[in-house]
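The other protein chains are all here in position, but one chain of the complex has been omitted.
Moving on, here comes subunit A:
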């Protein structure tokens, strides 16, 4: 309710074409209080903090690690073929003497960067498509949702795999854009559902009756009100994107040699995985750790932003404690 009033007020002032600074002070204060509340709840969750710290550390490692290591990812050591991990080659060497540590770091760079980019981009597309479909309704909604259904029937993995010959020889950016272009469907559905309820709220109606253009209402009133959902989904989409990227690269449909990603490393390593496990274990371990951390952060964010999702659990726990207490009291 308070949110609605605030939004209506803001809509009114913007409509009149002024009054920004007057509104800014209480607005900023309230926003920071809610932000601090969410932050405190987030920091209370140990697994979420662990995830955030680890993912940051992995990203730093991916860029700093190669500087510390004596070998480059394309360099070959002709005195060490297929050696297990040692002091000169921390993660061992490949069949042609490439340093597995340098390659893994390079792959981690690529996979994390693509994942981050694709996660953010696909969430952006999802927000726009979902909000437009939900806000306008009618045939726009029907067409867009039909498109979502179509892409569910035609898994994005298939589309990107089939299109892969087109970006062979091109940079990974094209591949990342393609991944983002086919990874937004689920989030778009959720955004549409939320838009349907937001559309009928007082502050949105007020803005509409004051003659605000539709794109303005979507950008200023609809999307900011589901910012929490979008943040959570963007985080989780990063994890999904990393998995999609490595999966496609595993078959050679993604990042192209000579460039490497964790997917191509695992693919080339798993061919002889049974006898030389270091070829794929490190890449696999880093991949799992990275996605796990992203998911933990997403889960922690969800719990911090939307504590009502955890309320049901608290109630059950309370009931159980009460029951135990009663049992003990009865026994005494």
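Please note the rule applied: a contact is a pair of C-beta atoms (placed from the backbone, for glycine too) under 8 Å apart; a residue touches a chain by one contact, two chains touch by 3 or more; residues count from 1.
Just so we're on the same page, contacts and distances are computed from a predicted model.
Participant: Suppose you had to identify the omitted chain by its UniProt name; would it be "NADH-ubiquinone oxidoreductase subunit 4L", "Xanthine dehydrogenase YagR molybdenum-binding subunit", "Protocatechuate 3,4-dioxygenase subunit beta" or "Putative peptide transport permease protein"?
Facilitator: The missing chain's protein name, per its UniProt entry, is "Putative peptide transport permease protein".
Participant: Looking beyond the chains shown, say which of A:105, A:260 or A:287 touches the absent one.
Facilitator: Only one of A:105, A:260 or A:287 touches the chain omitted from view, namely A:287.
Participant: Among A:124, A:161 or A:219, exactly one should touch the missing chain; which is it?
Facilitator: The single option touching the absent chain is A:161.
Participant: Take the complete complex as the reference. Which residues in subunit A touch the chain that isn't displayed?
Facilitator: Contact residues on subunit A toward the absent chain are 146, 149-150, 152-155, 157-159, 161-166, 186, 239, 243, 246-247, 250-251, 253, 263, 266-267, 270, 273-274, 277, 280, 284, 287-289, 291-292, 295-296, 312-313, 315-317, 319.
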